[in-house]
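First the structure, which I've put down as structure tokens, then a few questions once you've had a look.
Our next item is subunit A:
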Amino acid sequence: MPDLPQHESPGQVLDVELHILDRQVLDRDDVPIGHVDNIEVDGIEPGRELDPASPPVVTNLVLNSGILPRMFGGRPPASRLHRVPWSAVRNVGTAIELGEPGASFDVTWSERWVRDHVIARIPGGRHAPE
Partner candidate 1 sequence: MRLRVVVATIGAIALLVSGCSGSPRDMSMGVREAQSAVGTARLALTSSEDGDTTGSFAEAMVDEAGTRLSSASSTASAFKPTDRRTAAQLEAVTKALGDADTAIRHASEALAGFPGAPSVRDALDELETVATDLGDLAGNLEAPR
Partner candidate 2 sequence: MLLNDILSLPVVGPEGRLGYVADCRFAIDGSPGPLLADAQLVGLIVAGKHRHGFLGYERTSVRSPAPLAWWFERRQRGSFLVLWEDIESIDDVVRVRPGYTRWSATL
């Protein structure tokens, strides 16, 4: 294999599998809210000739929506995709940091449900350990 030319892009370069998928997502206060399971882009229409001048851009990260489809194929119903808009992303490093609190994303509903119905009802559940 001859040495191929190296393509240089301005800005941070991200390979989806390497840098984004399965990374931990932290909210504004560094609280984990999920992992990236998928990425939504616009600008690709299946079957149409693509426009070289307007590359697709990331619109949403999809969190915790079906580890099973990723393991076995298929996809979860569109209504169950927990989306986080790209505009909420503050930094992409060893974790993906958001600029908003976790409660503003629907991916945290199960956390809130368990909290409200189970954990907070057990005595001491709302107190810090001593």
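Note that in this section contacts are C-beta pairs under 8 Å (C-beta built on N, C-alpha and C of every residue); 3 or more make two chains touch, one makes a residue touch a chain; residues count from 1.
Inclusion criterion for the candidates: all candidates are chains of the complex that A comes from, given by their letters.
Every value quoted in this text rests on a predicted model; they were computed, and no experiment measured them.
Per the touch definition at the top, the candidate among 1 or 2 touching subunit A in this complex is 2. Within the complex, the subunit A residues that touch candidate 2 are 1, 3-7, 9-19, 21-22, 37-44, 46-50, 52-53, 55-58, 62, 70, 75, 86-92, 99.
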